[in-house]
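The complex appears here without one of its protein chains, the remainder shown in place.
For clarity, chains are labelled A, B and C in written order, and residue numbers in each chain start from 1.
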Amino acid sequence: MTIDLLFDSILALTLAWLCWRVLSAPDLFKAVVLFIAFGLLMALAWVRLNAPDIALAEAAIGAGLTGALMLDAAGQMTGRSFPYIRNPEPAEQEVDHGEP
Amino acid sequence: MSEFLIYGLAAAALFAICLHGIITRTHILRKILALNMMGSAVFLLLITIAERNQVDGVADPVPHAMVLTGIVVAVSATAFALALARRYHAQTGHTELHDEDGST
Amino acid sequence: MENRDPIPDSGPIVRVLSIILGVALFGILATAVLDLDVEATGLTDTVMERIGESGVDHPPTAVLLNFRAYDTWLEVAVLLLAAWGALVLRQATRLPEQPAARSPGPVLDWLVRMLIPLAIVTGVYLLWRGTDAPGGAFQAGAVIGAALLLLRLSGYRSIGLFSAAWLRGSLLAGFAGFMAIATLLFITGWTFLEYPPAWAGLIIVIVELLITWSVAVSFVALFVAARPDDSATEPVGGER
Partner (left out) sequence: MSLVGIWVILIPLICGLAAFAVGGRSSRVIGLIGAGLTFLLSGLLVLHVWQSGVWIYQLGGWDVPLGISLRADGLSAFLIGMTGAVGLGISLYAVRYFEALTPGPSQDPSAALRTGSGRGEESGAGDSPEAERGGTEVWLPGASYWPLWMLLWASLNVLFLSNDIFNLYVGLELLTLASVALIILQREQAAIVAGLRYLLAAFLGSMAYLLGVALIYADAGVLDLGLLADAELTGTATQVAGGLMAVGLLLKAALFPLHFWLPAAHSSAPAPVSAALSALVVKGAFYLLIRLWFEVFESAGTVSVEQMIGGLGAVAIVVGSFQAIRQERLKLMIAYSTVAQVGYLFIMIPLAGSFGDPEASWRFEAWTGGLYHALSHGFAKASMFLAAGVLLSALGHDRVWHLAGSASRFPVIYLSFGIAGMSLMGLPPSAGFVGKWLMLRSAVESGQWWWVVILLVGGLLTAGYVAIVLSQALQHDVDEHTEPHPVPKLMTVMVFALAAMSLLLGLRAAEPLELLEIGAPFQTLMSVVED
């Protein structure tokens, strides 16, 4: 019983730490990868909480699908996989407003 | 049975951290990530409640159904928000929400 | 290390206020959680008493597709709306075709050939299992959607699956099929979203099948439509 509780506590703390890291990791890609890890650990917590089917959904949809969407978007927004975006830095927002 | 308290408090903490993230982070993707994790926090609380409500080893299926519904709703909203964010980024190159200043 | 997203990126006053707000919120929520009873039964007994009448044995499936089918029905509409909204954003009635010239390559080809049948089998298994054990339409839909997506991203010309009519039909199948069944029964005198007891199991399986397919295609549509027009924004002379 106590080992279980210890495990639960560590899992809960890890979740909170991961959540914080997702929001503060300087690299956006890393943040998304951490987000997927967060989703998978969340699914693990739900398995512990006697909800294996919901854990399955979270792993597939919450971590997997959402993570894939996020990675794809992060790829575009950091300009790493979409070379056509000329200037991702929002430095000259007033200039590029009108004509392309 | 203090499993309930551990995960319940974890859900509370996650919700609060995510709110902080939504307020302070200006990058659209961070906001969407924070909103998603906020959803996970609520779902965690619901599943903890389901586990608390168990009778003879069967967890309360109503919160489970609510979470499943919530996950699908959350991914729908997230995917739509990402589609909007990416279009916005492709149009302007911005990664933050900028006001239009009333100009057209 | 590229650092395109300076963190933290809001002013110090906002940050301090937000931290205060966050801590206060945590305190309030923690008080609420601590105030809750540690022992309760919720609706577990209520569900378990009537599960025999639902047509399935797995409690969450019974709640999702029978006791609270209205929620699930509307939830499928939310998914449909999101996919439809993403298509509006492209001003398209169908998904763009995959650039043709991309060849999968031997390793990817082998991987895809292995993974896709595996994923589809897993999906169907999850769906079938959902009536009496963990699993169900949404999980199965996600897995099958991932398989379809993989097929698409690895350069295979998909089987005409995403023509305008197919796409529309697939997106609609779950919500409209569910609605058609419920409406037909409703017209013939049953309560709305009530299933005749003898048919409940069969109806649930049909509805789950339709939802699975819609979920799978919606996920593909959301993933593909979320990308800003790659074809339109690619430099002129690039492959279409």
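What we mean here is this: a contact is a pair of C-beta atoms (placed from the backbone, for glycine too) under 8 Å apart; a residue touches a chain by one contact, two chains touch by 3 or more.
Treat the numbers as computed from the prediction; the structure is a model and nothing was measured.
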item: Residue among C:A77, C:V124 or C:I206 that touches the chain left out of view; value: C:A77
item: Among C:I19, C:L89 or C:L108, residue touching the chain not depicted; value: C:L89
item: Of B:T24, B:T69 or B:T95, the one touching the omitted chain in the full complex; value: B:T69
item: Absent-chain interface as seen on chain B, which is shown; value: 15, 22, 28, 31-32, 35, 38-39, 41-42, 45-46, 49, 52-53, 62-63, 66, 69-70, 73, 76-77, 80-81, 84-85, 87-88, 90-92, 97-100, 102, 104
item: Where the unshown chain meets chain C, residue by residue; value: 28-29, 31-33, 35-37, 40-43, 46-47, 50, 66-71, 74-75, 77-78, 81-82, 84-85, 88-94, 96-97, 163-164, 168-169, 172, 175-176, 179, 183, 186, 190-195, 228-229, 231-233
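Definition applied: only the chains that are shown with their structure count from here on.
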item: Pair joined by the larger number of C-beta contacts - A-C, B-C; value: B-C
item: Intercentroid distance (Cα basis), chain B paired with chain A, Å; value: 11
item: Where chain A and chain C are represented by their mean Cα positions, the distance between them in whole Å; value: 18
item: Computed distance of Cα centres, chain C from chain B, in Å; value: 16
item: Two or more partner chains touched - positions in chain C; value: 4-5, 7-8, 60, 136, 138, 219, 222-223, 226-228, 233
item: Numbers and ranges of chain A residues touching at least 2 other chains; value: 28, 53-54, 57, 61, 65, 69, 73, 76, 88-89
item: Parts of chain A lying in touch with chain C, wherever the complex brings them together; value: 24-28, 52-54, 56-57, 60-61, 64-65, 68-69, 72-73, 76, 78-79, 84, 88-89
item: List of chain A residues in touch with chain B within their complex; value: 4-5, 8-9, 12-13, 15-16, 19-20, 22-23, 28, 31-32, 35, 38-39, 42, 45-46, 48-51, 53-54, 57-58, 61-62, 65-66, 69-70, 73-74, 76-77, 85-90, 93, 96-97
item: Residues of chain C that touch chain B when the two form their complex; value: 4-5, 7-10, 14-15, 18-19, 21-23, 25-26, 29-30, 32-34, 36, 38-45, 47-48, 59-60, 62-64, 68, 71-72, 75, 78-79, 81-83, 85-86, 89, 136, 138, 215, 218-219, 222-223, 225-229, 233
